[in-house]
Structures are given as structure tokens and as C-alpha cells.
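One structure is given below, encoded as C-alpha cells.
A single protein chain has been omitted; all remaining protein chains appear in their positions.
For subunit A:
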Amino acid sequence: MNTPVSARKPYQSKLSRSWWLKHNYYRLYMLREATVLPLLFFIGCLLYGLYCLTQGAAHWQSFQTFMQQGWVIALNLLAFAASLFHAKTFFALFPRVMPLAPAWLMISGQWLATLLVAAGVLLLCGGWL
């Protein structure tokens, strides 16, 4: 008697490298993840500023000239926009992971907290500078 031969030949497609370009949802996800790139630049500026501060007045002056260049301002504005976008996505996800209160309340609460902290820091720095 013949042993039956299986006709199975499952076809497995491979996920291409460009999978994230195929759908708007994935593109938005990649944009969210990419917000870290301009933020890295901002952190670089911050560290450079701290370093200059420890090196005396001349260095501090050159840091300030560096920061006033058009492209540096543009990149930092981009970093600001990116962090706002990231915050928006994060604040929307947070109530789903930790459903402590109605989502709308948690989302507006987080924005309010951000505004208060930002205003506090600005006030503090403003007074100090």
C-alpha cells in the first residue's frame, strides 16, 4: 500500500524592510519613534552648554553664539515640536495602560501638569537669569 504523500506546502512570506511604509498607522508609529532623533540633538546642546559653563565666561559666550545660529534654532524648534507630538501620543496611551480615571480626565490632567511644570521652570530660570 502506498503511504499518502502530504500535499502541504505552506507559503511563508517575509516581512520586507519597508513594512512600515505600507500603512498610515505604521508610518505614524515610526514618526513617534523617530521623535527621539531631534531630541538627541537638544540633549547634545544641553550637555555642551553645561560643559561650557564649567569652562568660564569665554566658553559660555561661544556657547551662546552657537545657540543663536539659525540652523541650531531650527533644529531645536523641531525637537520641541517632536517632544510635543511624543507627549501627545504618550498622554493618550497612558490612561489605557493605567486606567485610574476616565481617559479624557487623565489626558487633560497630564497636559495641565506639563504646563504647570513648564511655567514653573520658566519662572525659576527667568528669575535666575
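Heads up, the rule we're going with is that a contact is a pair of C-beta atoms (placed from the backbone, for glycine too) under 8 Å apart; a residue touches a chain by one contact, two chains touch by 3 or more; residues count from 1.
As a convention for this text, contacts and distances are computed from a predicted model.
Student: Given the options "Carbon monoxide dehydrogenase, small subunit", "Lactate utilization protein C", "Peptide ABC transporter permease" or "Fumarate reductase iron-sulfur subunit", which would UniProt use as the protein name of the unshown chain?
Tutor: Not shown, but named in UniProt as "Fumarate reductase iron-sulfur subunit".
Student: With the full complex in mind, choose from A:P10, A:G70 or A:G126 the residue touching the hidden chain.
Tutor: Result: among the candidates, A:P10 touches the missing chain.
Student: Determine and list the subunit A residues touching the chain excluded from the picture.
Tutor: Missing-chain contacts on subunit A: residues 7-13, 15, 19-20, 22-23, 25-26, 29, 33, 93, 96-99.
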